[in-house]
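My questions will all concern the structure given below.
With one protein chain withheld, the remaining protein chains of the complex are depicted in position.
Then we have chain A:
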Amino acid sequence: MAHAVLVVSDIAFSDLLSDPYPIYKRLRDMAPAVYVEAARLALVTRFDDIMTIERDCETFASSNPGSLVNKVMGHTMMRKDGEAHAMERRAIEVSFRPGTIKNHWAARFEAISDRLISQIESDGEADLFDALAAPMASLALIELLGLKDVSWQTLARWSQALMDGAGNYSGDPEISARATEAAAGVDAAIDAVLAWHRENPNPAVLSSMVNAEHPMNLEQIRANIKVIIGGGLNEPRDSILSLTLGLLSNPLQRAEVMANPDLWPLAFEEAVRWISPIGMYPRRVTRDVELSGVKLRAGDQIGLCVAAANRDDRRFANPDNFDVFRPKQPHLAFGAGPHFCAGAWVARQLVGRIVVPMLFSRLKNLRLRPDAPARIHGWVFRGPVSLPVAWDL
């Protein structure tokens, strides 16, 4: 017999932000879906359940009439389903193809990474969040989108403001105002380059959007560029830091990866399993349905905790450990189903093949600073917010 969704009211929002993983374990062991009052969502935390949900996007829709993302960014493909989603996704796909990345983007990303590492090389210590990860992710995204005359700090500020706006469930007017200002800034930056991209087809996302077989209209372009800015900056930034932290904390694994560069891709996949940059994303239940014995009702809002699924001990042994050599099997850090991360191959190349390998090979005896430990924060988006390191000069 199916059960109703259990409700948990003793979890503080601040506990989720500081370390969601003990909470995820409790929820995983409790039931397939548990309503957490602090999150105002029924959270799904087991690997197999999330896979089941992502294979049935008619029952578990991405579109959502009350979506704050849509209010802040316009109607983005992230909140569309079926053919409407597929058409827009196909339009940008060419910019994100593995071949385009290898032949076009890799050299540009290498140049940025080289420049940023050269800037700090003689310092002997740095916080890698500000010194490398944040500018790297932002500058790479500016190139990838095809924006011009936008500083990395400005793009990073827009990204944060848009994401804060999309998560502004309490309706804080200051957060709304910042999101509106960021949205206007993005629209102006698009206007400044769109005609150029139309006349000069190139691999950038804006060019793909206007020159696709089914080109996007201006409203679609504005909304989708915003969702890529909101969702495409944190993840490479945070995974650069998580991969670095994982290897610096595990000297034996680091030595093996340094000795055998073919292991870098495995190390990257393990880093995003271990600390998944996007920890949770929502879906809307469109009909009464049973999920592994739990009754969900039409209209329920559920949160797919891929960060929890990636530490599901039904699937991963010793899931809390960073272990490059664990048996290879899929994780959910890029999601699953039609909304599978469009930037997955960019991230693999940028983080796992370019930036972090370059960092370890250029900065000798790179090490954590015992006097200044790394800090990790967040649950919907999670990653190191500070990673102080030192190296030999």
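Following the convention adopted for this analysis, a residue touches a chain if its C-beta (ideal position, glycine included) is under 8 Å from a C-beta of that chain, and two chains touch if they have at least 3 such contacts; residues count from 1.
Keep in mind that, in the parts below, contacts and distances are computed from a predicted model.
**Student:** Since a chain is absent, check the UniProt entry for it and pick the matching name: "Peptide/nickel transport system permease protein", "Fe-S cluster assembly protein SufD", "2Fe-2S ferredoxin" or "Phosphate-binding protein".
**Tutor:** "2Fe-2S ferredoxin"
**Student:** Among A:87, A:344 or A:385, which residue is in touch with the absent chain?
**Tutor:** A:344
**Student:** Sort through A:334, A:360 or A:381 and give me the one touching the missing partner chain.
**Tutor:** A:334
**Student:** Return the single residue from A:66, A:99, A:173 or A:370 that touches the missing chain.
**Tutor:** Spelled out, the listed residue whose C-beta touches the missing chain is A:99.
**Student:** In the complete complex, which positions of chain A touch the hidden chain?
**Tutor:** 54-55, 86, 89, 93-94, 97-100, 102, 328, 330, 334, 336-338, 340-342, 344-345
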